[in-house]
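Below is a slice of the complex: some chains, not all, each in place.
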Amino acid sequence: MILGRVYGSVVSTHKLESLVGSKFMLVQCIEKGELVEKYLVAVDGVGAGIGEDVIIAEGSSARIGMRNQNAPVDALIIGILDEKQA
Amino acid sequence: MILGRVYGSVVSTHKLESLVGSKFMLVQCIEKGELVEKYLVAVDGVGAGIGEDVIIAEGSSARIGMRNQNAPVDALIIGILDEKQA
Amino acid sequence: MILGRVYGSVVSTHKLESLVGSKFMLVQCIEKGELVEKYLVAVDGVGAGIGEDVIIAEGSSARIGMRNQNAPVDALIIGILDEKQA
């Protein structure tokens, strides 16, 4: 998994039907406690808000964590960080 | 998922049969609202046109979003962006 | 697989239910016997402690190694290194 900070979201009205209801969050990656120049779009699985630090699962595991496992999703926010120990 | 802008397409007459009817779009990635030097080829799942900004799912999830799930496809345009909030 | 050293862990109270009980370890990658500037978060499958060198499997194989194969996990610590021969 990777760590990142949510900094926004994108809206797509014209999308595959299996994605209706999915919220696409913009995430900047965090390594060793610092934001780095890596970015991705992840579907929100836990109600994360802008500015929150999150854990993201990628690949087929993202799909496994969705309510609709037929959604073609490759990155999912699976948890919000409480505190970081490192 | 990643964000990108469609800048063209490629044609392959000689391809695997399961891919007949698939349109291969050339996409340049977008990070933090700017085009970056990363490129990929994605099958179009939503009728995206040249110049449009899109959301792309990669890996096995691309296949899940295809009508023909036996198509050996690893990147799929799953939505067209309305507006970007970040 | 990749090699890495565990340097901490993160806590997420607010996470997907299938992840309750999973411990998220912070890992720095090791290449050719040296720590490199690559980082990831891996679920602990073997009871690894801080400072230990471990083997990590990524992708769908991480899920296969979990007791709960519905957990949306993409990196798993699958072994602790005894000694490194290289």
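In order of appearance the chains are A, B and C, and numbering begins at 1 in each one.
Note that in this section contacts are C-beta pairs under 8 Å (C-beta built on N, C-alpha and C of every residue); 3 or more make two chains touch, one makes a residue touch a chain.
Computed from a predicted structure; not experimentally measured.
Of the identical protein chains in this complex, 3 are displayed in place, while the full assembly in this structure file contains 5 copies of the same sequence.
Methods note: only the chains that are shown with their structure count from here on.
Taking each chain's centre as the mean of its C-alpha atoms, subunit A lies 19 Å from subunit B. Centroid to centroid, with C-alpha atoms defining each point, subunit B and subunit C lie 31 Å apart.
Counting partner chains per residue, subunit C has residues 60 touching two or more of them. Looking at the complex, you find that subunit A touches subunit C at residues 1-3, 31-32, 45-47, 55, 57-62, 64-65, 76, 78-86. Of all the residues in subunit C, the ones that touch subunit A in their complex are 7-16, 18-19, 24, 26, 28, 37, 39-43, 59-60, 62-63, 70-75.
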